[in-house]
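Note that one protein chain of the assembly has been removed; the remaining protein chains are unaltered in position.
Labels for the chains are A and B, by order of writing; each one numbers its residues from 1.
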Amino acid sequence: MNRIQARFQLAWPGFGLDVDIALPGRGVTVLFGHSGSGKTTLLRCIAGLERPPVGKLSINGDTWQDERTWLPPHRRPLGYVFQEASLFPHLSVLGNLRYGLRRAKTIANGQGVSLEHAIDLLGIGHLLERKPDRLSGGERSRVAIARALAVSPRLLLLDEPLAALDHDRKQEILPYLERLHDELEVPVLYVSHAPDEVARIADHLVVLEDGRALASGPLGETLARLDLPIRLGEDTGVVIDAVVAERDEQWHLVRASFAGGSVWVRDTGMAVGHRARVRILARDVSLAHTHGDDSSILNALLAHVVAVADEAHPALALVRLDVAGTPLIARVTRRSAAHLGLRPGLPIWAQIKAVALIG
Amino acid sequence: MLTSDELQALWLTVRLAAVVTTILLLIGTPIAWWLARTRCRWKGPIAAIVALPLVLPPSVLGFYLLLVMGPHGPIGQLTEALGLGRLPFTFWGLVVASVFYSLPFMVQPLQTAFESIGERPLEVAATLRASPLDAFFTVAVPLALPGFLTASVLTFAHTVGEFGVVLMIGGNLPGVTRVASVQIYDHVEAFEYASAHRLSAVMLVFAFLVLLALYAWRPGARKGA
Partner (left out) sequence: MTCLELRRCKTTIFGFVLAIFSLLSGSPAFADEIQVAVAANFAAPMQKIAADFEKETGHKVQLAFGATGKFYAQIQNGAPFEVLLAADDTTPEKLEKEGLGVANSRFTYAIGKLVLWSTKAGYVDDKGEVLKRGDFKHLAIANPKLAPYGQAAVETLTALGLLATAQPKFVQGENIAQTHQFIATGNAELGFVALSQVMKDGRITEGSAWIVPSNLHDPIRQDAILLATGKGKAAPAALLKYLAGDKARAVIKSFGYDF
């Protein structure tokens, strides 16, 4: 039973939550939705900070909550990172880290993440003696994450840990989050409303709206669904797991290979054999009946049309494609779609104008 | 400069204020904590009861305490049944009266301090495995420390300046219930203005130093928060 089962129902004035989901027992699950969609409330229910009238929660076989059971938050072996880092102002960084560690020892009997490991993972060794008010926003976030890790949680909950940070600070933290992802076994639930964070760290995606889960599934599949009314707009696109397969020293390119094909991407110094993600936005995919050797476009993949759906603007359509098993989305004008005669099953060339290699 | 009677009165005053402040820290803290965090519908009535001593004139309050703690009053009958004797005209009678009278001065600053902490630090503590009681002592109390200081100083100072209630239930016994404020009153009433001025000056200087220490300390406490 390598799974997280969560079912919660609550009704507050002006807001309700009604969620029944099963999530993988490892990897990063992003709870995605606009503000007010219920993602933070869901996270708080899981942590036991809210107590909804209907609640069932089991983590990899252990029941934390059902009709008869209720573990108060301090008995749940989890780590929680709040939106603002919420460090204890009266304790130093080390004091903050030790706060949970001392109390968790009795529960976790030494398994999981050691304090040294957490400090090392988040790169905060030089900050230990400081008081929280002498830290930058990014440093505070890293300490908060390390503090949550230091209790050796069996589930790590992060509530938009980057929301309060500017772009540069986010770029500072994201590599640490990716390291967690790569190095730790702990399942992570990560609340976010930022598509770029989703693309970078999610394995599994839950889309929430008005307190309900609209979709829950592996990242690539869920992003490629056309039936979801979530409007990512310019960020609509897919994320594909790939491996760096080849380097072209002359043109400073690398080839990222995935099930069904490969694309050439700017060389960012990633070693051959490295696992990475390729993000392809729908607006960067053009469709053509021919390969189109005579254009500047580097990457063209032969695909089949799976479905055509309306976009928000009446001039546009979204086309779901299948590249030998890997989903892809293209955004084209409806006129072009009609002109090309797009219909399910039609083979077509997907010309990719831009690819981002992430991770 | 001061007579031995006056020194005795001052020492008694300081002792009374210290005992009252200590007791109120123990009683007032849970009340303030409950008031700061409850959503119970009794919050309003309880808060109002705590504030009541602010409304009644001290000598009126003292008169009612005299009734309640007297041989026909419920507290008087209770203390006698417990073999404690009667409270009026004793040091502990003054303590009980002052505890009641100074209660809002302890509870209200503490309540404000606890409210300003908010839920978040306590939720953080809970996710770090701290039980509610643990979180109270290791997070709420340290964060509310300036509030504790304010409340203690106000309570102490208010008890030192306490007069009407003490007058009513004290019986003016030297060394037992004759505190400095009563002594000053006696001096004034007996036209011993010079003695009154001297003792008042000592009280004022004392109060000034205490309050000065409080306000000098506070900015430092803020910086840490």
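Criterion: a contact is a pair of C-beta atoms (placed from the backbone, for glycine too) under 8 Å apart; a residue touches a chain by one contact, two chains touch by 3 or more.
For clarity, every value in this text was computed on a predicted model and none was experimentally measured.
Q: From the touch rule at the top of the page, work out which displayed chains the omitted chain touches.
A: Across the whole assembly, the hidden chain touches B.
Q: Considering the complete complex, identify which of B:Gly28, B:Pro88 or B:Pro109 is in touch with the unshown chain.
A: For the chain that is not drawn, the touching residue is B:Pro88.
Q: Of B:Val50, B:Leu66 or B:Leu128, which residue touches the hidden chain?
A: With B:Val50, B:Leu66 or B:Leu128 as choices, the missing chain is touched by B:Leu66.
Q: What residues on chain B make contact with the chain left out of this view?
A: 63, 66-67, 69-73, 86, 88-89, 167-169, 171-173, 182, 185-186, 188-191
Keep this in mind: only the chains that are shown with their structure count from here on.
Q: Counting in whole Å, what is the centre-to-centre distance of chain A and chain B, each centre being its mean C-alpha position?
A: Between these chains, centre-to-centre, one finds 55 Å.
Q: Would you mind writing out the residues of chain A in touch with chain B in their complex?
A: Interface residues on the chain A side: 47-49, 72-75, 78-80, 82, 84, 86, 88-90, 99-100, 103-104, 107, 131, 133, 147-148, 151, 157.
Q: Under the touch definition given earlier, write down the residues of chain B that touch chain A in their complex.
A: Per the stated touch rule, the residues are 120-121, 123-132, 134-135, 138-139, 142-143, 145, 223-225.
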